[in-house]
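Here it is, the structure in full.
Removed from the display is one protein chain of the complex; every other protein chain stays in position.
Up next, subunit A:
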Amino acid sequence: MLKYIIRRLAMLIPVLLGVSILAFSLMQLIPGDPARSMLGEKATESQLMQLREEMGLNDPYIVQYGRFLGSVLQGDLGESIKSKEDISVELLNRLPATIELTMFAMILAIVVGILAGVIAAVKQYSWFDNLSMTGALFGVSLPIFWLGLMMIWLFSVKLGILPASGRLSNDVELNTITNFYLLDSILTGNWVAFKDVFTHLLMPGVALGTIPMAIIARMTRSSMLEVMKQDYIRTANAKGLARHLIVFRHALKNAFLPVLTVIGLQFGLLLGGAVLTETIFSWPGVGRYVYLAVLGRDYPVVQGAILIIAIIFVLVNLITDILYKYFDPRISYN
């Protein structure tokens, strides 16, 4: 097992190398002059030239790439051209927000999705099955920005019961330790802040969790249906095992593998940042940060962030693979 993990971690190196080349060349391919986008239209020609020189934009691509790789290997992601702040600091400021939202959305998606999927499979063609699967179909197809704006309109403007955006109200004080606000409020025993943070999480969490929830529900249902038809389930039924034991311990565990794959993928995707959700709910996360950096041609940021996101994605997939073994002991990693 350990050997497997080490091997997988070693595989990170070629993957990241590929990602870095991709990230680097993509930024070169985008039309437009980075120096011009950085300084704005008021910059004089000599200022532009000086910036190009400073940033080494006049060097051949291969030299620029080498320099980028060299500093990354020393653990230095460089600094943002726009804000002059270290990219690692900027990412650290934003990652907790993204992770917190993702966790919340995924827990919501997993709990509701699996429950709905299981019930729909057990009671195939019942009203619940039809209803939840139609709902899931809607869930996959709903544009997030529409859903988000509708929720804000209903819950914030019309009903006035939920905050429209942000992570914390202006008038609520919270001492941040980890920058995971929910965790911070528990650690400091600040229940006013906890409630405030929780209500801020609800709408973006639902908006972000809807699509994974729908996918998980549909996947769980179809996978469960297949497993429930197998001989060992019939045997379990025949020997009079409790229904919930059959469904949850025997069937679900076996039906869980494909669901786990989906969960892993979705988790990785969301951790890379959800531009739309973060934009609509003013969530100060990684997705919007990278998106703005692309627009502003802040390419050290884009390159650095893509690298970090790639690492996260690969790690999440690694964890998923390790979890496989728990659900299916037949899987061997040697």
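Details
As a convention for this text, a residue touches a chain if its C-beta (ideal position, glycine included) is under 8 Å from a C-beta of that chain, and two chains touch if they have at least 3 such contacts; residues count from 1.
Definition applied: contacts and distances are computed from a predicted model.
Taken from the listed names "Pirin family protein", "Cytochrome c-type biogenesis protein CcmE", "Heme exporter protein C" or "ABC transporter substrate-binding protein", the protein name that UniProt assigns to the chain not shown is "ABC transporter substrate-binding protein".
Interface note for the absent chain: among A:Ser46, A:Gln74 or A:Ser141, the touching residue is A:Ser46.
Of the options A:Met27, A:Leu77, A:Ile119 or A:Leu182, the residue whose C-beta touches the omitted chain is A:Ile119.
Looking at A:Arg67, A:Lys195 or A:Arg234, the residue that reaches the missing chain in the full complex is A:Lys195. Of the listed positions A:Val247, A:Ile263 or A:Ile308, the one in contact with the omitted chain in the full complex is A:Val247.
Residues 31-33, 36-37, 39-47, 49-51, 82-84, 90, 93-94, 111-112, 115, 118-119, 122-123, 145, 148-149, 152-153, 156-157, 160-167, 170-171, 195, 198-199, 202, 240, 242-244, 246-247, 278-282, 284-285, 288-289, 292 of subunit A touch the missing chain (whole complex, contact as defined above).
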